[in-house]
Structure formats: structure tokens, C-alpha cells
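Shown here: the complex without one of its protein chains, the others still in place.
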Amino acid sequence: MKRITATGVPRIGLIEFPGSNCDRDCADAFWRHFGIKLQPVWHTERVLPNLDAVLLPGGFSYGDYLRSGALAAHSPIMAAVKSFVASGGPALGICNGFQVLTESHLLPGALLRNQGRKFICKAVDLMAGSGESVYCRSLASRRLRVPIAHGEGRYHIDNDGLQRLRDNGQVAFRYVDQNGAATADANPNGALDNIAGIVSENGRVLGLMPHPERATDLLIGGSADGLAILESFLTSFM
Amino acid sequence: MNSSFSAPELSKLPRPDLIDDKDGASFTALLRKHKISSDEYAKILDILGRRPTLAELGIFSAMWSEHCSYKSSRVHLKRFPTEGPDVVVGPGENAGVVRLSGKLCLAFKMESHNHPSYIEPYQGAATGVGGILRDVFCMGARPIANLNALRFGLRTHKRTPHLVENVVKGIGDYGNCVGVPTVAGNISFDASYNGNCLVNAMTVGVIHEDRIFKGYASGRGNLVIYLGSATGRDGIHGASMASGSFATKDANERSTVQVGDPFTEKLLLEATLEVLEKGLVVGLQDMGAAGLTSSAFEMAGRAGNGLFMDLDHVPVRTAAMSAYELLLSESQERMLMVIEPHRWDELKAVLDKWQLACTVIGVVTDTGRVQIQHQGQLEVDVPVAPMTDAAPKYERPMKPRAKPEVDGSSYNKMVSDLVLQRGPEALLLATLRDTGDKEKVYRQYDHHIGTQTVLGPEEQGAAALWVRSEWADPSEPFLGMIAVAACNERYNRLDAYHGGAHAVLKAARSVAAAGGKPLAITDCLNYGNPEDPAVMADFSAGVDGISEACRELAVPVVSGNVSLYNETDGESIAPTPMIGMVGKISDVRLSPAATVKQPTQLFLLYPKSVKPEFGGSLAAKLLDQNGRQGVAPAIDWLAEKESMNFLREVINNDLVAACRDVGDGGIVTTAVKMIAKTDLGLTLRLQAKELAGFSEIERYLGELGGSYLLAIKPGAESKALQLAASLRYNAVVQAGQVEVSSVVSWGPWTTPLQLCQHAFTSSLV
Partner (left out) sequence: MASVGSPDSSEFEVVVQLKPEVLDPEARAIQETLARIGYDGVRSVQVSKRYILTVDDKSGQGAALVESVAREFLANPVSETFQVRKL
């Protein structure tokens, strides 16, 4: 399905770090399903072009050295991304992108090593939390099947932080079982409160560990539920 | 780094001391350490016209090692059929290339990293993946799929759990970080590998037919550039280590293992593809086995030129490395490039973007020699052509093994009786435990990245990828690539000729079961000590068996690798010619999984000449048979080709829901694996008249030639059976059903489903 608004095709910046490797998949998904060409922005740029939104893709930026996303968070481009977000700009961080967002303090919390200490690649079920963000509202009550592939996906935050997330409706997605319940068995990596993704206080920045760009065709993985998440992202600024 | 560089006046450079070949004992030790025979040394004297320097001796040792020169295998490998209408690049380059659709081609190859993985399994496996990735992207191909084939000793062997855990982690960490999906593979456990594990890694990449890049060092005056990680002491003599057997006393070879950095590899990958796309380089070669040495000689050799290099410019991690060490280090993630001098600035701009260090270390000459200076001395001055032309080429003696004396039928009867004694159901559970669910392994591999994986490791068969490329024929928008790796080492132990042919056939069957047409193969020929005439005979027979299968199936060999000396304390491994095959399906939406997800009828497609055998079977292995008696299922080429065509026809007509070739453990084991990850049960009732003359043990647990279990789509049965009616050499019959139940009912036996599932999922791997 193609999306072209009255103001033209949305300009979405795709921030690329050395070691990002899901950038091509994101570009492919947005092009094939929405007719949107993502604009690559290299990490050494200090200024963002004129953009409607920013996307930080998955991968192993800087080889995950120091901590996943830690080195990327100090890239020159991140100052510009922080200003963009501070002025209300929407952003989506997927997997390593989510890690970069937490390391940049654009989202609260941290992503730690999976409880089982092993990399996990599998399809999981997600449900949107209750909140006012576009994600929670548009995806409420839908169980979404999206793949994860990570070694450091265990979401962690201190007790006060968790309370704030809950109070503000910032929990965007939780790992759930087939009945939509956030059980321990449904939690692939030990994340606190089964949290798979969160939004910023203003609801415009989403970070999530699962890969929606990998669930856009039934032919690939048997689920196109990722499209709904990407659509919500587009809705947030179009 | 300055882009101008010229070779100094070489006649003015002094040589370092030449080695002293008069001192008997220490000279003999020196040759032995370098694995150079006295004949080979005589050749070196002849080629150089003088004694060699130590660095030169090291170079000959590496370049003429088994691993690099294929000296024991070359005479046989030339018997492989390597040509075909879709072959774009055959053996001899970094990877083989075959046409897939339109201008879209597949570049692929398989390589072994067996010896390093036994010593340091994590890094050995990781760097194995790194090396094969480089071979593919060095040609300008973007890797789209990784596969791996692993062999370990018995699960109960004390080293096995450590090897398995770390090999898998090494493969996963490296492949995941570089961002290439690991989509298929195979693992098995056999006492034969107790002292020698096998790690064979395969990569498939995509490339445009007119943009395939080859590693030539051409153009006198062109610059030789070193790119990538700094050089350290890792892996010196890795090539010659891979060219020798292990003895328990050599347990301390830790220093020869290389350490990989997949982050740098990813940067190298992107930089290389960008640089090639922009046409900035003339020659490119990754530094693999024998490091800087082999890449220099290979590039110069292919171009018929010479090279001058100055080792003082090589970036180093460790101070005070000698010329010898610099030349033989196998530090990872490094490449050698040749460029025209005026392209230096553009090249540097790309490499700076990708944070890769690059240094000019030499220049192309027309001397026909590789000349290398270090700290004011001409350490190396060797003519290029004889390095390959005069490389040792052995015609090692062969003594084929005696044929087993027990004939097939008597053996089958004996094994059947043993099965009955042990209990057929106990044997079924044992076969399930032995083949084992691989979920614990593939969960650690990112198999989704690239968003092209249609059938991945969860589906248990060949991998199927939806290849989206603007270079493909636009009439194939759902173009599919099928890939698989296969080898049955038990059949090989029985008969190396048959085993070689069977490995190709097994791969082809998996491709056909996914609806694909085989295009070409690569191989990793893993054998024991070539100085053992029986092993050499096995190798030669394996090559002939593979060649026969390739001719019958019209599938050429386009690349490959040989790993010899897989032997410990005098015991060689079973012959293990691992075959990697790629195939094509026009519409990958039609590619069926090898597993069943809902209740359905099951059919068996089988050759009319079918004869179940226990020779080399899983059942026999589990009954502690020595694996050298009986016969493996005979190959009926007419039937095989007909059944594979039939499968392609019914699959491409959208009639098939699931399809799997009947493999280890026979029909019942295969059928249970098809449903083991669901909660569905199974009833098997084989109604094939050609099988009626065999006992039930043979029918269900015996292993068969070219047979497949099929689930037909609802409503499509009559059409499928109609197509089957015209089969001459094969037949299709009802075999049973997958249904909602808690048992597996097979012939007269009933085994609880839960026991089967538990057996399948509970083993180490």
C-alpha cells in the first residue's frame, strides 16, 4: 500500500552507523509497502536534512563494543537527533536503534544481556500497552507476531522509572503468550515486566526490540503484523 | 600515506642470511617444522638457483602446504565436471558463479576450518565464517545466505559439549554481527570425529553477471594497498597446521589460532562492495590461509606479473615482527588491493568513511617475481610462475579397501533381528534422539535478516529465499533460491564412491523436495591422512562418485575446498565429502516446507526398484555396528531423475503442502520429524506393493533410495495422482495420515507421541 500525503512523500531519515545492518531491510520495507524512500544519514553528519521523522535501524553498530548502542550514541549525528526529538520530532528505534536511543537518554532505561546469555532469533507475540501514544491507541487489543533477533534485549529500569512508565502509559509493547497474557514463558530475554518496547513521555519516540520490518510479508515468516507498527509510526507524523 | 611509491634499486639491496642446509640435524628439523620434504627442498634450490632465506622457506612451506596447494588432491580434482551453460565462473577463482535469473548470478563456495576449530572452537568457527564471507564479497557479490555443516564426535565424548557450544556460538556471533542470515545446515555426531571435528562454512552471494570481479595484480606501476586490520602474530603457519594430523602430544598449538573481528569484517564488506561498484580497483584478494604471502602470489600469478612489497609499511599490532612473521601471519579481516595510482584519493575517501586503515605497501612490476624488502634487506626474491607451476603435485599411492564380505540381505536380516531384540520402538526413539532437533542451535543464528528467508531452519529442509533483485528477469518477481549442504558419512564409510555420489544426490533430493532445480555445487572434501593409501583411494573414489552424480544430474562443480589430514593418533575420519548445492525455483511461494502443520494424508513417492537397506543406516549405528558391513541403498538414476522432475511438476502446479526426502532412520523417523514440533499424531500404513516382500522392520526403519513423503494440498489429490500415473520408474501410494492423536502408529507398533517429541528435543543438540 502506498502512502503519499497532500504535502508530498514523507521525509524519513535513516541513521546509519558503522555496523548497522538492518538499514537495507528497513529501506526495502518502506519502499515496497509505502512507496517511501528512506533518506540515509551517515553518523558523521552534524546536521540533519529537513526531515519529518527519524529511524534508527537494527544491527551491531560499532560491533556492540563497550555496550550495545553506547558508541553509536556518541556519534556526531546524535546531537542533531536529540535536538530533533527535543523539538517534538518523531523517531523509531528498532533493536540496536532502541539501544542507541536508551544510551542517548532519548528513552529511559537500558537493554542488558539476555537472561539466557544466548542470542535468540525467533518470532514472538506482542501486545500494545495501554496509553495515549499512537501505538497504544491504534494497536490496542491486537496480538502482533513479529520476530526478534538479539543478544542484549533485556529491558531494565529502576523501580521509580518503571512506575513512571506505567503511570504515563509509556509501555508500548509487551511480550505475550497466545492468549495475550504477559507470562514468564512468553518472555524471551528476562525483560522487566515483559517490556519489548517503550515510548517517550511525549509519545513520539518509540523504541522496540522486535523487528517490524521483518514482518511485512506473509511469505516471509508468515506474518505481516509488522506493517501495522510501521503504519502507526507513519500516522504519528502524517 | 603517500600515494607515490616505487620499488628501490633491488640489486643494491643486500639479502639476509640464506639458510644453512649443511648442518644435518638442525636443517632436518627445520624442514620437518616447515613440512617440506627433501624433494621439495631440491625443487626450491632449483627454482631460486640458490639457498632460500628463512622468509622464503616459510613462504614455500605455506604455499606448498596441502591446504594451499592441494598437492595430494589436484590430480583427482581435475576429473570434476565443471562446465555448464549457466556457469559464469568455474573453479579457480575466489568463488564459483552461476546464473540464477536474467543478469542475476549467485557466487558461492564452501570452506573448511576443521583443525583450528578443534583447538579453539569459538575462534576457529568464527574465522571460518569470516574467511568464506570474504571469498564471496571479494568478487563483488553481496552475501545473502550462510550455511554450515558440522561434525562432532559422540555426544558422550568428553570434548563434544564444549566443541558444540563454542562452535555454534562462534558461527552465530560472527554471522549475526556481519548481518548475513544463517539459513540452513546440518550437524551429526559420530565416533569417527572424536579427535577431529569438522566445521564447513558456506556462503552464497548475489552479483550482476557483468560485474564479477577477479583478483588480478595487473598494470606495471600500479599500487599494492594493504587494507583492514593490523597484522599480529596470530595464526602463523595456520596453513601448515591444517596440513597435518593431530597427535595427542601436540595439544598445545594454541598460538596458531586466529581471532576474528566481525565488526571490521562488516566494514570491509561494505567498503569492498562500494569500491568495486565505483570501479576503483584493478585487483583484490583477501588474505586468508598463508596471509599476505598467498594473496601476493595469487594476484601476481593470475596476472602473470610481479610484485614489489615493502614490509616496513605493513601496519602492525605487535612491535618487532620479523619478515617471516609478517608474511605468514593469518591475522583476520585484511585484504590486498591493486589500484592505479591516480585513484588513490577516491579510494582513501571511501575507506576513511568506513574507518578502514589502508597503506600503500608495494607496486606491481613486470619482473615476474615477488620481491619483498624489510628493514633494508631483500627478504624475498622468488619467481611467481614456478610457485604454482612447480608446486608439488603428488600422485599418492592408492589401495582401495576390501569390500565387505557380508552381503546386503544377510546383513539386513541380522540387523532386523537385533532391532526386534532391542525393541523397534526403542530404536525409533534412539533414531530421533540421534538425529536430534536443532532448534537450540538455529535459535542462536539470525536467520531472518535480509527479509528474504521463506523456508529457514525451522522448516528442517533445504533453505528457500525469495531473492528480490532488479537484475533478475522481471517475469520472475517471486524468484527463489534454494540452498542446502549434505553428506552421509556412514554411507561413505561403507563405500567412498557410492558415498560421494550419494552426497550430491541427497542435496539434489532436498532441492527437489523444495520444488527447486539444482544449478551447481560447491564442496568441502574432508578426508583423513592422504599418506594412507586406503584414504587416498577413498578420496579418488569420492571424486569419481561425485563426478558421476554431477554428470547424471547435469550439475557442475564450480568451487570447492579440500581438507586432508583429519586424523588423530593414526585414526582417520570417515570420508566426508560435504556438498553445498544451490538451486532455483521460479516462484518461491510454491516451495513447500519439509514439515507438516495440520492434519493431512501422507503419500510416499518411491522408486519401483526400491530395496530398504541397513548398511550404513542410522539403526545399525545405534546398534553399535561397526559400519563396515552391508550395503547402502542402491542408486537408480533413471528413477531419481524422474522423481525429481515429478516433484518439480507437482510443486510448481501448487499441489503440494509439504515434502521431505526419506533419510536417516527410514520412513518412520522421517515422518515423525515432520510432525514432531506440532501436537499432531501420525499413522503410517505403507501400501506399496514393491515393499510388500520386506519385513516391517525393513519397511519402516530401513533406509531407502530416492523416496519422499508428501502431503498434498486439500482438493489436489486427484490431480497429483493423475500426474503420478504416468511415472515409469516410480510410484506414489498412500502412506498414512497426520491426525489429531497422541500416538505414532507405524505398522504393528504404537509409540506415544510425547515420547517421540521428548526424544527428538532432549539431546545435546
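We just call them A and B in the order they show up, numbering each chain from 1.
The rule we apply is simple: contacts are C-beta pairs under 8 Å (C-beta built on N, C-alpha and C of every residue); 3 or more make two chains touch, one makes a residue touch a chain.
Here the structure is a predicted model, which is why all the values come from computation and not from measurement.
Visitor: Which shown chains does the chain we cannot see touch?
Guide: Result for the missing chain's touching partners among shown chains: A.
Visitor: From the list A:I157, A:A172 or A:I220, which touches the chain that is not on show?
Guide: Answering carefully, the residue with contact to the hidden chain is A:I157.
Visitor: Which of these touches the unseen chain: A:S20, A:S75, A:T102 or A:N187?
Guide: A:T102
Visitor: Of A:I15, A:A70, A:I94 or A:L165, which one is in contact with the hidden chain?
Guide: Hidden-chain contact among the options goes to A:A70.
Visitor: From the listed residues A:Q115, A:S130, A:Q163 or A:N202, report the one that touches the chain absent from this view.
Guide: Missing-chain contact among the listed residues: A:Q115.
Visitor: Pick out the residues on chain A that sit against the missing chain.
Guide: Where chain A meets the chain not shown: residues 66-67, 70, 74, 102-103, 108-110, 112-117, 154, 156-158, 190.
Going forward, only the chains that are shown with their structure count from here on.
Visitor: Compute the distance, rounded to whole Å, between the mean C-alpha positions of chain A and chain B.
Guide: Roughly 36 Å separates the two chain centres.
Visitor: Along chain A, where are the residues that touch chain B in the complex?
Guide: Where chain A meets chain B, its residues are 18-19, 21-22, 24-25, 28-29, 42, 44, 59-60, 62-65, 118-122, 147, 149, 151, 211, 213-214, 216-217, 219-221.
Visitor: Okay, in this complex, where on chain B does chain A touch?
Guide: Contact set of chain B toward chain A: 169, 172-173, 176-179, 261-264, 266-267, 353-355, 442-454, 466, 468, 478, 588-589.
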